[in-house]
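One chain of protein is taken out of this complex; the other chains stay put.
So, chain A:
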Amino acid sequence: MLPQASPAETSSPLAFSVRDAVVEYDRRPVLRGVSLDVRQGEVVAVLGANGSGKSTLLRAMLGLVPLAGGEVSVRGVPLRRFRDWGRIGYVPQRLSAGGGVPSTVREVVTSGRINRLRRFLPPSAADRAAVDDALASVGLGDRAGDSVHELSGGQQQRVLIARALAGGPDVFVMDEPMAGVDAANQQALARTIEGLSNRGATVVLVLHELGPLEPLIRRSVTLDHGVIAHDGAPPRPEGDCARPGHDHVHPHADADRTPAAVPVIEVSRRD
């Protein structure tokens, strides 16, 4: 039984449960009592204007910002006691510059397996395979040896997604993964995310617009001034799966299992 996030399947366990979350920056409320349940296997888009609290909600769900009120639990465990971080893949809004010490695409993507790498030992064959798969599925297989600082913004965005993929999590939290990515690569990333979803992964992502992800997203949460203004089917100009050539595959997999490997998805190479 694979959760497909259809309204009928409300029985799968919760990936995230947010209760009355309040977040303040310097006493200025950014989230003002947000409650949200995300079930395992759901793909949820978080929408809203700039400053509506989208990113803050995502960060609160991962405990990256302190809550001034309310609570968050991940997989049924209060955030404070949650330890199974290897199952969560976080894609931040952009690659942080740091102090400018160069690192290669492969080094950054390999660091996504921090919870799996063995101390003092070089990455194992399984580690390297997972990194190769992650790079291939974002179309950066041939840039592994390049410095991430030499890449364009869209390519850096794909490195961040590959880093999250490499850890083999089954819950993805992505903060504007499409920002700065050109149209062709947005399509490719949409296919990657669809592949993840087909394998039962939970995906929560902040988006500016649904774009190429539209066929995949059945639930969107719209924030307005720190409260949820809408939670349900996204505004949609056409019916579900009405797109010509849309072939929605529902493989039968054990929903409780972490995807054994990152799916390799053929994407059009821009290079």
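What we mean here is this: a residue touches a chain if its C-beta (ideal position, glycine included) is under 8 Å from a C-beta of that chain, and two chains touch if they have at least 3 such contacts; residues count from 1.
The definition used in the following text is that contacts and distances are computed from a predicted model.
Engineer: Can you tell which of "Response regulatory domain-containing protein", "Zinc transport system permease protein", "Cytochrome bo(3) ubiquinol oxidase subunit 4" or "Aspartate carbamoyltransferase" UniProt lists for the chain that's not drawn?
Structural biologist: UniProt protein name of the non-displayed chain: "Zinc transport system permease protein".
Engineer: Of the residues A:V30, A:V108 or A:I217, which one touches the chain left out of the display?
Structural biologist: A:V108
Engineer: Specify the residue from the set A:L62, A:A162 or A:I193 that touches the hidden chain.
Structural biologist: Considering all chains, including the one not shown, the answer is A:L62.
Engineer: In the complete complex, which positions of chain A touch the hidden chain?
Structural biologist: Residues of chain A in touch with the missing chain: 59, 62-64, 82-83, 85-86, 88, 90, 92, 94-104, 107-108, 111, 114-115, 117, 119-120, 145-156, 163, 167, 173, 179-182, 185, 270-271.
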